[in-house]
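Notes follow the structure.
A single protein chain has been removed from this complex, and every other one stays in its place.
Take a look at chain A:
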Amino acid sequence: MPAVTETIETVQQATESGYKWGFETDIEMEFAPKGLNEDIVRFISAKKNEPEWLLEWRLRAFAAWKTMEEPRWAAVKYAPIDYQDSYYYAAPKQKVGPKSLDEVDPELLKTYAKLGIPLREQEILAGVEGAGSVPAEGRMPIAVDAVFDSVSVATSYKERLGKEGIIFCSISEAVQTHPELVRKYLGTVVPQGDNFFAALNSAVFTDGSFVYIPKGVRCPMELSTYFRINAKSTGQFERTLIVADEGSHVSYLEGCTAPMRDENQLHAAVVELVALDDATIKYSTVQNWYPGDAEGKGGIYNFVTKRGACRGARSKISWTQVETGSAITWKYPSCILQGEDSVGEFYSVAITNNYQQADTGTKMFHIGPRTRSTIVSKGISAGHGQNTYRGLVRIGAKAHGARNFTQCDSLLIGDLCGAHTVPYIENRCVSAKVEHEATTSRIAEDQLFYCRQRGLTQEEAVGLIVNGFCREVLKELPMEFAVEAQKLLQISLEGSVG
């Protein structure tokens, strides 16, 4: 059965309203002492057997972080975070760098099976080992890197990708095996001192994925990383670096879930993308961190810095995100459009239900001539949810003929939620063209009745209308993922009407 179908079924099997991925894996863990100081940074670096330059890099980040203040400009409210009351390293106890899945703790394998994430490579002939997971004919498999709390537990299809010269592995492994590439690009898009959360991440990041696509190579399958927070009182700080060399092409997916807990947990990731001449990176996220309960208790604080640099001429970076989870989302996937004729895209659906808060959007920096960007943002608020689109389009003096089109639509369900749009536009070039459109609407009673008269239940009707509202974004997702995202949207809104 193809990977994503399994995931979809996992979603479909979901019964009553609520979060379906909230179970906890009982597994022996290794923790660093609670709290954050230079010793912890050294501990993490030593655990990962890192070269001296990387330790120095982390320490510089930590020094910067200590001087910084948590940003307060976002339209989100939360109690102060005690950064000393959290674990910064938590890893399942297991052999270092298991050679094959057989060496991975069966509890972990079970966890991913339960989440519907395939770690086994589904070769046509390898239907053995009770996996029963032979892909349908002609169906492309997906290569997966699975990150559990602080470490990557498995990466599939490494060998097959290796034949094309593609590097897909955990970032800790890349530091060991491809230090020159990591050193060349790490922190060049999001510097250590970029912002409070990025600095924190740079000091204590534990794992994440590394991708390098060589010149002229079109990656033959979707690459994907699946993040899972499991341990209590633990933050997840992963770091992802994707480099697409000249003329290459890659599509990358990211998914994430966490157990249901009353406490809030911090997830502060950094994602850096680099696209050289004529390269294309498509980065898709289906974010489904635990959103907290119906009263707003618990849930993940998702404070993430994602940025891509279109360094080369005619390069393209496209962000697509479906944000259904997290108690708070603070996230602005951005594009630095340096190369001439480079293209940046941002397609976003953000749902806030119950007491969820989202402050999300994008930044498009037009530096090179004839750079183009498209922003399509769909915010859906239900319950007491608060949803803010915050975006910046900056056009530099040399970005002759640059173009931007922005569309921000908000959909309100019920009368206790809020939708806000905060677009910033800065233009220093007379030949540039910037367009902005925005709408706010409600699901009308007559739309619901129309659907119900045709036989749909109230919830099916809401799901259908919301999916229609998000269509322009969902169609940007890789096809199988889009189906999953649609189901997820419907589940996220269960109980929001009537």
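Just so it is clear, a contact is a pair of C-beta atoms (placed from the backbone, for glycine too) under 8 Å apart; a residue touches a chain by one contact, two chains touch by 3 or more; residues count from 1.
In this text, contacts and distances are computed from a predicted model.
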The complex's invisible chain, by UniProt name, from "Starch-binding protein", "GMC family oxidoreductase", "Fe-S cluster assembly ATPase SufC" or "Cytochrome c1": "Fe-S cluster assembly ATPase SufC"
Residue among A:52, A:159, A:180 or A:446 touching the omitted chain: A:446
Among A:30, A:164, A:246 or A:472, residue touching the chain not depicted: A:472
In chain A, positions touching the absent partner: 444-447, 449-458, 460, 464-465, 467-472
